[in-house]
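For this depiction, one protein chain was excluded, whereas all remaining protein chains were kept in their positions.
Residue numbering begins at 1 within each chain, and the chains themselves are lettered A and B in the order written.
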Amino acid sequence: MGNTDGSDWVRLIVGLVIVLAFSQLNALFLVWLERKVAGHIQLRPGPKEVGPFGILQTIADGIKLVGKELISPAAADRKLFPIAPILVFMPVLVGFLVLPFSPDLIIRDMNVGVLLIFAFSTFSVLAILAGGWASNNKYALLGAVRSVAQNVAYEIPLLLAVLSVVLMVNSLQFSHIVEAQNRFWFIFLQPVAGIIYLICATAETNRAPFDIPEAESELVAGFHTEYSGMRFGLFFLAEYTNMFIVCAVATSLFFGGWNGPFGFDLNIPGVVWFLVKTYILIFIIMWVRWTFPRLRFDQLMNFSWKVMIPLSLANLMLTALVVKFV
Amino acid sequence: MANKDVMIEKLRSMLGDDAVCVDDKYGAGVVSAATAPAAKLVEALGVFKDTGFYLETMTALDFQDTQEIVYHLNCFEPMSRMSLRVLVGHGVSVPTASGVFTAADWLEREVREFYGIQFEGHPDPRNLLLPEDADYHPLKKDFGKVHAYRTRDEIYG
Partner (left out) sequence: MRSMADQFREPIVERVYTLNLGPQHPSTHGVLRVLLDLDGEFIVKADPVIGYGHRGHEKMGENRTYKQFLPNASRMDYLSGLLYNHGFVLAVEKFAGIEVPERAKYIRTVCAELNRISSHLLWFGTYVMDLGGFTPFLYAFDDREHILDILDRVSGSRLTYSYCRFGGVCQDVDAQFVDTTRSFLKRFRSRYHDYDNLVTKNVIFIHRTRGVGVITVDQARQFGVTGPNLRACGIPYDMRKIEPYEIYDRFDFEIPIGTKGDALDRYRVRLEEMEQSCRIIEQALDRMPGGPFWNEAATFKVRPPKGEIYFGFESARGQTGYYLVSDGTPYPYRCHIRVPSYGNLHVLTEVLRGTMMADAISILGSIDVVIPEIDR
């Protein structure tokens, strides 16, 4: 509990407004980016009608979604069904509080920043389960159950990979971790942990090849089968914002955050470095989605429990040994 | 000896020589056509299965005086298609072949719903292509628009 005087409150409120605005803009941009990337990988141009290069396409889609009727299935749970999309979206916003955009652009540089982000990202799993169960639809329930199993399984190697970095820096505070990377980014010192983190992050955000919960060709639309209109839109907003958050965390933990490569800033402000690196990682995640087919569910679980967890555990122990004796 | 020759021998011994006619030139797409009485149908199909044949298709023909079921069987060797024909009158039922060839399960369902020929002992006599509550038999020549309704001798005489 720090000092909460007037300027702190102002700072908090301004930060919240900026966060909300930024997350919406970010989702807008990412939806457009995804469709363009998908298009070009598939030998077609993607959206190009609405606005220059189709930039306003997402706004058009958003207006369409807002205008749609919110259909609730007759036997759906009356209270849980409308709340679930909101529950999915809210925890993701909390993550923005601690992201280190630049040395003085952190809304609240908590000393348990890393912990906060991962604690809140687990909430969205609960909300997905609530949404799938409340829909009263076998397909949705199947999707939600799979999503929970997948998320839980891939949380563990994710946290173990992050722990390796934390062990090296001896702090859970984001600004400390980023400052520790001003010569060498941690991706060079912890390549295994970095790759494990990226794979698990893709699984956490339910992106392909781990998108079984929303596998279109198998379960129609998985846990958001019964949602229409803006409720459906909220699920998607949550997914894209979550994608931004995990990539931002990856940037902070492994790719230097606001630092330039090898300490050379090239006079570019830190926030630009941060955003560029985050968006490159997002692009890579999108690229992977349009290249690989989907893993079968048991293969997915096997991959986590039999490959990822042992690897990340070994990495953690090696890090501990090195940190202790070197 | 090729499968088909083995099969022709067996059919001849089982059904008699004049029930089996052989056409090596494959004019009609079959190397032999055999006629069997309904009682010996399942036995004949069993012999086909033991000789390594598979049931290619099964269909029925509707005539004024009778109905006829035609089985086409083939094996994995060149030019070996054989047909087996059973004459059934209108409203007569035939033993099922689904115990011998599982493919007959669906084929008999289709013949039953289109021609009204009942198959005794069929495990699952639902409609296959028509709606579940259809009580008409479309391919019979007294249903719907029909161009010609002939007796069997007019075509095969």
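The rule is simple: a contact is a pair of C-beta atoms (placed from the backbone, for glycine too) under 8 Å apart; a residue touches a chain by one contact, two chains touch by 3 or more.
Remember, it's a predicted structure, so these values are computed and weren't measured experimentally.
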Contacting the left-out chain in the complete assembly, out of A:12, A:41 or A:90: A:41
Sole contact to the chain not displayed, among B:2, B:21, B:92 or B:146: B:146
Residue ranges of chain A at the interface with the undisplayed chain: 38, 41-44, 138-139, 142, 208-209, 211-212, 215-218, 220, 290-299
Where the unshown chain meets chain B, residue by residue: 26-30, 52, 54-57, 59, 61, 70, 72, 74, 76-79, 81, 83, 101-103, 105-107, 114, 127-131, 138-139, 144-148, 150, 154-156
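FYI, only the chains that are shown with their structure count from here on.
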Inter-chain centre distance, chain A versus chain B - centres from mean C-alpha coordinates, in Å: 63
